[in-house]
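Apart from one protein chain that is not included, each protein chain of the complex appears where it belongs.
Which chain is which? They are A, B, C, D and E, in the order written, and residues in each are numbered from 1.
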Amino acid sequence: MTTPCEKAAILVEALPYIRDFYGRTVVVKYGGSAMADCRLRKAVMEDIVLMRYVGMHPIVVHGGGPNITRMLKRLGISTRFVDGLRITDEETMEVVEMVLVGKINKDIVAGLNDMGGLAVGLSGKDGMLIRADHMSGKEHLGFVGQVREINTGVLETITEKGYIPVISPIGAGNHGQSFNINADHVASALATALKADKLVLLTDVPGILAVPDDVSSRISRLRASEVESYIDCGIISGGMIPKVECCVEALQGGVNRTHILDGRIPHSILLEIFTDEGIGSMVVNG
Amino acid sequence: MTTPCEKAAILVEALPYIRDFYGRTVVVKYGGSAMADCRLRKAVMEDIVLMRYVGMHPIVVHGGGPNITRMLKRLGISTRFVDGLRITDEETMEVVEMVLVGKINKDIVAGLNDMGGLAVGLSGKDGMLIRADHMSGKEHLGFVGQVREINTGVLETITEKGYIPVISPIGAGNHGQSFNINADHVASALATALKADKLVLLTDVPGILAVPDDVSSRISRLRASEVESYIDCGIISGGMIPKVECCVEALQGGVNRTHILDGRIPHSILLEIFTDEGIGSMVVNG
Amino acid sequence: MTTPCEKAAILVEALPYIRDFYGRTVVVKYGGSAMADCRLRKAVMEDIVLMRYVGMHPIVVHGGGPNITRMLKRLGISTRFVDGLRITDEETMEVVEMVLVGKINKDIVAGLNDMGGLAVGLSGKDGMLIRADHMSGKEHLGFVGQVREINTGVLETITEKGYIPVISPIGAGNHGQSFNINADHVASALATALKADKLVLLTDVPGILAVPDDVSSRISRLRASEVESYIDCGIISGGMIPKVECCVEALQGGVNRTHILDGRIPHSILLEIFTDEGIGSMVVNG
Amino acid sequence: MTTPCEKAAILVEALPYIRDFYGRTVVVKYGGSAMADCRLRKAVMEDIVLMRYVGMHPIVVHGGGPNITRMLKRLGISTRFVDGLRITDEETMEVVEMVLVGKINKDIVAGLNDMGGLAVGLSGKDGMLIRADHMSGKEHLGFVGQVREINTGVLETITEKGYIPVISPIGAGNHGQSFNINADHVASALATALKADKLVLLTDVPGILAVPDDVSSRISRLRASEVESYIDCGIISGGMIPKVECCVEALQGGVNRTHILDGRIPHSILLEIFTDEGIGSMVVNG
Amino acid sequence: MTTPCEKAAILVEALPYIRDFYGRTVVVKYGGSAMADCRLRKAVMEDIVLMRYVGMHPIVVHGGGPNITRMLKRLGISTRFVDGLRITDEETMEVVEMVLVGKINKDIVAGLNDMGGLAVGLSGKDGMLIRADHMSGKEHLGFVGQVREINTGVLETITEKGYIPVISPIGAGNHGQSFNINADHVASALATALKADKLVLLTDVPGILAVPDDVSSRISRLRASEVESYIDCGIISGGMIPKVECCVEALQGGVNRTHILDGRIPHSILLEIFTDEGIGSMVVNG
Partner (left out) sequence: MTTPCEKAAILVEALPYIRDFYGRTVVVKYGGSAMADCRLRKAVMEDIVLMRYVGMHPIVVHGGGPNITRMLKRLGISTRFVDGLRITDEETMEVVEMVLVGKINKDIVAGLNDMGGLAVGLSGKDGMLIRADHMSGKEHLGFVGQVREINTGVLETITEKGYIPVISPIGAGNHGQSFNINADHVASALATALKADKLVLLTDVPGILAVPDDVSSRISRLRASEVESYIDCGIISGGMIPKVECCVEALQGGVNRTHILDGRIPHSILLEIFTDEGIGSMVVNG
């Protein structure tokens, strides 16, 4: 049991972090187990609402995953993946959008509201927030998109009044066409456009490990310039590669710090931001 | 063919209406054929964007109908109606919300964007816009809701900056529960909360007819105090009754004028607002 | 007779123009028949008030002409013209100012007010809007002036609040001296100072004609770089030369488009701005 | 010769007055000799610009008189007076407006500009500042008007930005008709509408005299309740009666203090406001 | 040692309190051991800066005590107390003011600045914040004052920009006279004038004890209506009486909650506001 005295000490430990992050924008890519698990989910909601109350501007970008696959299966729409990308015809796109915007986004909005924040869900179509195009070279995959332009107007309108924006990774093409975009990329593009201070990607791994499966070998901090060599020697591999690339992109776009956190640890965002604990791997400029 | 001179005359005819409606809020309930038919749909988008550009504040509330039913059928969820209300269990509610918020709302947003307006879609959960409860006396129907409280904060934030809000008739219950609410009622409640000048309900009928099926017998204007007697003598009957009741509620809530328009006539909103033509039936105070 | 359907079509035709001109500043030089003829005058008032209500910022600069001459004759003041410029001694100047500011300006203000706009008349002395000097090389003509400096402060104050400014082409010299300035030049200088989008000069001719007196030979669009050759070959001649030069000046000053319209066609401004019809001649950069 | 020390003493004497009048609105009716005489005129301009710079909001309303009569004579328009009111047909009205708005107003604007204030001239038509009607019971006199409504919008817009408004006593009737209104009444109505602190009427007499022609018998202060008895016993008589009535009206309308000053004394306004000297007669509530 | 997990839990425990106090004003009377002891002092500074960063508006009012007595002794000025009030002649008053404003206030300002807040020290003379008079019935004690009027202008100016105000309990009499006022009373009067949510009085006792010297008998919550009976039966006695009376006054003035905290417990303010721990005694309405 924690004594009042220890409690006070922990709150006071947070003060320098609160001071430093006052008024800063933090983009959080939310997905994986942290979304699926009920208890983890509640912890993320608490972390984000806490960020808002201590003067930060959190922006949530969510992914989709299993919900989409499940709905496609129920509707008897078969799915094929090429190079890890879902072939997305018009019918599939409609389901993807419906699940992301009409189900997952709304659940997050409701969760944040329930914690005492006021959240507003947005798709990339709202206020033309995310203009998108076919991913270059992948036109044959259908409506798999990439960000062409971020139009931050509506986001600024909403955050100025203290609402927490929750964004679905749907891009707006010409004439109302929708595109399915990778949520990590959307988070990175938004962080750049908003000149965010931090980009946080929640994952289902403990960070970048020097020795596979050895959690104690976690690399807590690496420079953008080292990324290539880490990839070459296989330390960064598989699904971690695009995540680290998103971080590098954001750093090049002017974001100060980027973090790959283990979303399976409850309150990993809060621990990263408000305490001295090192959580996950941080990629920085240099 | 219209001569330049006639064109000028028609634009000038619009001036007094533009002047009178400058800065006014108009809530439009959008549904039925005007939503299903491609050409009618484009005309509604044009009308709403035009309203915005001539200084009005249009607010769109949309319904759902066939899309929902179709999706439920595809998912093998059987639907039963009691007194015209869909029995809405948790699984049904999830589909209803997904289709309304993730499909229909987004299509309207895209349509308005395409016409040159900037639209932002909202569900009743966003910014806790619509707090809802079980419809009183209908708890056995599941998540069929009624409006408990309108919280206009996010709407005002968005309209102030010139965005056109598009609202799905989903209410926010406690702890993130969703409710399915009749779109006419949502439109009426929003019009009241926003002290709107006009409430426009688009329908698939030519207005209130004194003689059934005789379009020439359309009652172009009736007073709220006359409604009851019209119902008693059967002139207002069937699905028209709840629509007229929404109008009366809005009038009692302070809305100036309410209109039941035939959404099957292209540009019926525009003709109603900007010309001398009488379209549909207007219900007024008195 | 126009059907509702045609009416709607014409209003909808205006939408792209309204959208494009939203928030833009248009300076209109108003004079000639459009001022003298009662019906044309009313049409101009309607056009300008309509511009205001659809979100544009119209600025009216008016000329004088026959009213001044008539008043000078009634007062027995003889008038001489040198190179088309009125020799303006102190007594003449006093009458010019009195008629422009105290008669013509006020009639326009009243006309716009009557159409539902709120207009405010200004002379170049008000808020030191137009600082002027003797026209260089024409000191012997008396108080014939040229613009030295535009001070847009008072104009911005007034347009910000939605008033339509109506400006008399009187310049303020040192120590309260008044100068009579050509209204086309004032309009051009104001358009430049306000970074206006459009300059519209109303004239009593159908535009620039390739074949004199053949209306069908109207040149609907010419580039600033072509002006000199058109003058050389006599297509632009007489009173049209200074008008076209005003357009070129404004284009060089950053104005986007300049128009020489036939003020004898009712609603020529409205047709030019809100429809696809080509009216008059447009001079553009290039 | 004044020593630096005496100069300092006099400036310091002004401090309490400057402090007390900071941010207050003072309406000055300007006319008579103070307008005709060159030196007096300059002194009034200095006083008003000084008021502006020490944080007050001076509003100038001017009269007309001799200039109008002179112009009417030059134009061969005969003038008849009934009960001291000029019979004003349409032709006369046009000349009155032209001279007031186009000549006198502009000269005052130029004079204030020359002293370093920035003035903006307004007629009652500008921004519909003064709505007027036929003076009741005097319809047979033509366009002799009375104030029906003051619309302070444009005045506030202008004074907020530090401009000094100069107002011609022309009222706006329906459909652009002009009315000639007594300037004292306009000043009183404006003072009321603006909740002014002071109304100052400049006259060509030394104030109200207890013994006619004996300047030493000046009544420096009288209460509104005493006015009637002063009129009855003939101390207030002739042209002084309507002036005192304007003061009483303004007091009833909420103005704090009203002053009838001798405009023939240079800087009478400045002496009244910034020093201990008693100048003219003050009419107060009570 | 606390694990990351426990740390997170404690920060999350603070969330509901942070949410509830967001934007609220809290007046803290700072004095006693919490001021004298170096470690306690640092803890108070941390608590106040933390309050500021999580969106609250803390206002600090400080006392004086031993510093003043020490300085008076060094200067050989003898001090006498009557009914616990220091007899304050002009010479004493000068020393009191000098020590409070020039020493103690500045040390607190520096301490808050050092923690990362930006503090601004104010005496009751600054911006005429506290107008004071002789304490009624105590005129014979010299410059012992009581609050006559609070003028919150300068406080609001400063807090609006995020500065933390630190206020010395010096009142401004007429003509620059200073008054020495009890700091608890100043805190209570300020809390009332600012419509504060909370008034916190730091003391050197553990709160109100039902059994003298038995800390376990602390009354954690009492109603204003019970105060009198507690005084009658001696539970509230001695120096606690005026403190509780300050609380009651503040409650009557509209303050929501008032607290008498033990300033000898480090971070007692923080524990009171951000955790579930009961610290000290709370006096509430009822």
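By definition in this document, a contact is a pair of C-beta atoms (placed from the backbone, for glycine too) under 8 Å apart; a residue touches a chain by one contact, two chains touch by 3 or more.
Here the structure is a predicted model, which is why all the values come from computation and not from measurement.
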Chains in view that touch the one left out, judged over the entire complex: D, E
Touching residue (missing chain; options E:I158, E:V244 or E:I265): E:I158
Residue, one of E:C5, E:V82, E:M98 or E:A210, that touches the chain absent here: E:M98
Contact with the hidden chain (one of E:D47, E:D126 or E:D184): E:D126
Positions on subunit D where the hidden chain makes contact: 2, 4-8, 10-16, 18-19, 22, 43, 46, 49-50, 53-55, 115-116, 265-267, 270-271, 274-275, 277, 279
Residues from subunit E at the interface with the omitted partner, ascending: 74-75, 94, 97-103, 105-107, 109-111, 113-114, 118-123, 125-128, 153-154, 157-158, 161, 163, 170, 172, 175-176, 178
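One rule holds in what follows: only the chains that are shown with their structure count from here on.
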Chain labels contacting subunit C and also subunit E: none
Chain separated most widely from subunit D, comparing mean CA positions: A
Length of the line joining the C-alpha centres of subunit A and subunit D, rounded to whole Å: 69
Multi-chain contact residues (two or more partners), subunit D: none
